[in-house]
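Below is a slice of the complex: some chains, not all, each in place.
Should a chain be cited, it is by its letter among A and B, assigned in written order, with residues numbered from 1 in that chain.
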Amino acid sequence: MNALDPGPEMHALVERLYPLCRSITGNGVRRTLEIIDEYLPLTVHEVPTGTQVLDWTVPAEWNIADAYVADPAGNRVIDFRESNLHVLGYSVPVDTTMPLAELRAHLHTLPEQPDLVPYRTSYYAPAWGFCLAQNTLDALPDGDYRVVIDSTLADGHLTYGEHVVPGRVTDEVIVSCHVCHPSLANDNLAGIAVAIQLATAIAATDPWYTYRFLFAPGTIGAITWLARNAERIDRVKHGLVLACAGDRGSLTYKQSRRGDAEIDRVLRHVLRTSGRPHTELEFSPYGYDERQFCSPGFNLGVGSLTRTPYAGYPEYHTSADNPDFVSAESMVDTLAVCREAFAVLDRNRRYVNTSPFGEPQLGKRGLYDSLGGRSDAKQAQLAMLWVLNLSDGEHSLLDIAERSGLPFDAVAGAAEALLGADLLVACPQDAAARPDPATRSTAAETKGVTG
Amino acid sequence: MNALDPGPEMHALVERLYPLCRSITGNGVRRTLEIIDEYLPLTVHEVPTGTQVLDWTVPAEWNIADAYVADPAGNRVIDFRESNLHVLGYSVPVDTTMPLAELRAHLHTLPEQPDLVPYRTSYYAPAWGFCLAQNTLDALPDGDYRVVIDSTLADGHLTYGEHVVPGRVTDEVIVSCHVCHPSLANDNLAGIAVAIQLATAIAATDPWYTYRFLFAPGTIGAITWLARNAERIDRVKHGLVLACAGDRGSLTYKQSRRGDAEIDRVLRHVLRTSGRPHTELEFSPYGYDERQFCSPGFNLGVGSLTRTPYAGYPEYHTSADNPDFVSAESMVDTLAVCREAFAVLDRNRRYVNTSPFGEPQLGKRGLYDSLGGRSDAKQAQLAMLWVLNLSDGEHSLLDIAERSGLPFDAVAGAAEALLGADLLVACPQDAAARPDPATRSTAAETKGVTG
């Protein structure tokens, strides 16, 4: 992995994953997880068809070998081998011949984008169909067409993968990517590529929190994870859903349902202080798996980071969302913001000033420039005064950075110096999230298959 | 009643009520209530002079047969028969002759509006006087003037009327109009006309709340009602004081003292989403009977709806506030906003999502377009997602409409669909306001006279 510029590697991964026919179940997801595992060891879970997960049931597993529509002359005019988008996702098997007039009811196009093939699925209502460009459809002559979908819908499994970066505490941060879309690059192969790099980068920082990376099919995958991890949910303190991470638009942060969760404040701080053009959106109950994490029963502090947001670009859910649509530079930029945000989140704690009555005498502890009165008051000393003044157990370091206008790094550095001088102690609530000796062993969990 | 356009009927009622000499007591109020009763059955209450009501005492009843000032030649130069505004309200009887110089102390004019007759009263300090145009006064020659006020101030009653539209719950909404002003059309005959139509319209909707329409003299009437209904006050959840409902200005909503009462939020929502030009005012302790309902001991969620607000137009409390000053169109517009506002208020409740962990599967309940991925996500489905996500017992349907930007009707429709699928239940607090079997019998109360 090239630590200097992960861009080319991320883009190469997008290209490698692009041809696979993913869906919410099946071998396309399995193969995707195998490839991710080459970069980031995964625990892969297989959940049987029929398993009750919250209000849902794991559906039959779908696999597909081939599919086409052949014209009266026998030419494959719509061909799964050219693009897996050509088949309606979860199509039931079919092998028949019908006139074009009858076939039309099963054909999906985008009349206003006549060159593009749309992406369509029918997961829970049995159906079959093909997707094609309007221009292709318009050129089809009347006549009888051979229609073949060589798919299976049968008892099997739903498959998802996890990678855990163990931290000093068992409180968790979850980073989630959906892995159910077939040949769509921005939605969500770019998100997968960024998440892999992010996990590697965080592991190198000896993080405070335990970070859990989840690669699962959208909706049913998140619901399955939530159903199977009921006892773990209380540990999930923060989270981020990563999607559309590679297009050339500016970044968009969509808040958690809470709106003022710590992850919301961290992303806002990092995006605003970075000077990047960006958009901040309030929560809405549609989009990606933040819908599930932020359902009212869970109401987790999980936001969503994208570049151009969900359904916000004309290439969305079409054949134009191909590897050319995403850029290495954009993925690098998304990764950089993620790293900066988690660097803030990971250090953002509340402390209590142990000498809160008047200012403590910094000079006798070697923390103050003893020659008073210099006009060039130093940022580090200002940061110490701010941290001392606001460390009453109510204000986090991020609060202090925002209130003072000082960089978070300066504030965190001041807190470290003051901790070293015993002028601060961890806030009791934060200290309660104390390191669990068993935590480190979760690293053992990061490789293997469970079911 | 012409349901298609109630405008002409409302204007005709204003004209019919206009000549009556109303005051805070007396036969002018009684006759006004009799006429209202022709449209809307009233329970009329007679409260004896001397009755202690909160900090006040019901005053002597005032009636007047005639009044005039005759010039030295015997001509009635100020004549009650021409306009009841010419007599200072609650004038004690007088029959004397005095020079103009002495009479001037009893004459009230508007020097800056020299053609108009002002409206003046002296309810609680014994006095007599006449009101006239400055131009009339300026033309009076010196000399001795005959002065006659044929009035009585004697033990009697204060009279007010009520009409109740029974609802499914005993929680009440109060709509209040003052009926104490003599020949003033906008202040408040237009309010009376709108209230009558509003009561009729609400009765046709099988409302949730019980609606109480109060027609009472200003200040002392509201105080009397409050004093006599102490046990009922807790049921009054919302209210609206209607006045100045017919002038050609745009609508003005004055908030309750609370400022964020549900009625305040409903009126704000309806006025803003309707696109009408309008004004929103914070509460102030002067104006109409919201002063009493919003006194700190009651602090009810009662706002006030007018067109041009209290004392805000040059015709206010003058002879220019005549039937020509109010328009049928304006009254129809005021009525429409009232109807829309109460339609929102009446359906605005909080629910609890019964499947709050993750999204419930709408498809298996027939609530979701099964072919996922269509770019034309439907408003109804968005509304269901919003209602599910925010129905945690904290958010009302109005909250959800405002947060989502969806029309209240779409949100209320989604809630109905989800209730039908058992995905919502009423919020326990709202359910506590459960239908009282005795409520319907309050309809029996809507006709008759009590005292």
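As a working rule, a contact is a pair of C-beta atoms (placed from the backbone, for glycine too) under 8 Å apart; a residue touches a chain by one contact, two chains touch by 3 or more.
Everything numeric here is computed off the predicted structure, so don't read it as measured data.
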With 2 chains placed, the number the full structure-file assembly comprises: 3
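Keep this in mind: only the chains that are shown with their structure count from here on.
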Computed distance of Cα centres, chain B from chain A, in Å: 55
Chain A residues touching chain B - in the complex, by the definition given at the top: 54-56, 118-125, 127, 219, 222-223, 226-227, 257, 282, 284-286, 291-292, 294-299, 311, 316-317
Sites on chain B touched by chain A in the complex: 353, 355-361, 363-364, 370-375, 377, 382, 385-386, 388-392, 403-404
